[in-house]
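Here it is, the structure, as C-alpha cells.
One chain of protein is taken out of this complex; the other chains stay put.
Chain lettering (A, B and C) follows the sequence in which the chains are written, and residue indices restart at 1 in each chain.
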Amino acid sequence: MDDLMSRVREFAEERDWQQFHTPKNLAMALAGEVGELIAEFQWLTPEESAAVMSDPDAGNRVRAELGDVMIYLTRLADVLDVNLVEAALTKLQDSARRYPVDLARGSASKR
Amino acid sequence: MDDLMSRVREFAEERDWQQFHTPKNLAMALAGEVGELIAEFQWLTPEESAAVMSDPDAGNRVRAELGDVMIYLTRLADVLDVNLVEAALTKLQDSARRYPVDLARGSASKR
Amino acid sequence: MDDLMSRVREFAEERDWQQFHTPKNLAMALAGEVGELIAEFQWLTPEESAAVMSDPDAGNRVRAELGDVMIYLTRLADVLDVNLVEAALTKLQDSARRYPVDLARGSASKR
Partner (left out) sequence: MDDLMSRVREFAEERDWQQFHTPKNLAMALAGEVGELIAEFQWLTPEESAAVMSDPDAGNRVRAELGDVMIYLTRLADVLDVNLVEAALTKLQDSARRYPVDLARGSASKR
C-alpha cells in the first residue's frame, strides 16, 4: 500500500500533474473509473457476475478496472492525507455497532 | 490490507451476508458510496476542495466516505480473488508506457 | 420538458445559485444523485428490482431519486444549451446502425 502510494505520487510528479490532482478532480476521476467497472457487470446475472473471472477477456478487463479504481482512490487519499486502511477499519467498527450480529443475521435491510 | 480484507470478510460472514455479496451487487454498492464521496466535493471550488480536511466536520465526513469506498472495494476484490495493489501497479506500468514523461509533462489531455 | 427546464432555472436564479451551477459541478451533482438511485437497487435480486414500485416506501424513494436525477440532468443540459431529447434521438439512431436488429437480436454483448 505505502509503496503503491509513493509510486502513484511519483508518477504524477514526473508528469507535473499535481496541478490537476485536486481532491475535487480526483473524486471525479474515481467516479469515472467506477463507472467503467460497473459497466462490466451491468448486463450480467448475479450468477454470471460471480463467474466473471473465469472468462479470460472479461477477467482481464475487470482486473484492469479495479486497478484504475485503486490508483485514483490511493491518489485521492494521499492528497487528502487520509490513511485508507485506518478509515476503513474505523467505519467497520461503526457498522459492527449499528448492525449487531444477532439482529442483522441474513437480513437484507442493509449490508 | 490483508488484515482489512479478512476483517471485512468476517464481518460479512458473521451476518450471513455472503449471499448478497455478488460482484454485481458489490460493484453497485461501491458506486453508491463513491456517489456519497463525490457529493462532498460537488459545490466546492478546486481550492476549497484542497482545504476540505481543515474543516473538522467536512473532514470527518470525507474520511468516513473514503472508508466506505475502501471497504466495498476491498470486499469486491476479495470476492473476485483479485489483488488490488498488484492490479494497480500493473495498470500504472501500462500508463507509464502510454504517457511517457517527456510527452505527457504538464499536458491536460489525460492524467 | 420545457416547462420543467424553466422552473429549474427559475429555482436556481431565485436563490442566486447560478454561480455554483457550472457544468463541472452539475455533472458531479448528477453523479451523486445517480449514486443514491443505484443504492435503492444494490441488494435486490433482478426480480425484486422489477417489483420495487409495488412496495410503497421503496417506490416513493425510487420516484424521488428519479426526480432528483432528472432535475440535475435538465439543469446541466440547460446550462450547456443542449436539447436532451434531440441528443437522445441522435444517439438512438447511431445505436440502430451499430446494432442492426437481425444481428443484435437477444444477444448480450451490448444492449
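In the analysis below, a contact is a pair of C-beta atoms (placed from the backbone, for glycine too) under 8 Å apart; a residue touches a chain by one contact, two chains touch by 3 or more.
On a predicted model such as this, the values are computed, not experimentally measured, just so you know.
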From A:Ala31, A:Val62, A:Leu76 or A:Ala104, residue that would touch the chain that is not displayed: A:Ala31
Residues belonging to chain C that touch the chain removed from view: 1, 3-4, 7-8, 11-12, 14-17, 19-25, 27-28, 30-31, 34-35, 37-38, 40-41, 44-47, 49-50, 52-53, 62-64, 66-71, 73-74, 76-77, 79-82, 84-85, 87-92, 94-96, 99, 101, 104-108, 111
Touching residues on chain B - with respect to the absent chain: 24, 27-28, 31, 43, 45-46, 108, 110-111
Contact set of chain A toward the excluded chain (per top definition): 20, 25, 28-29, 31-36, 38-39, 41-43
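Assume only the chains that are shown with their structure count from here on.
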Distance between chain centroids, defined by C-alpha means - chain B, chain C (Å): 24
Shared interface positions of chain C, touching two or more other chains: 28, 31, 43
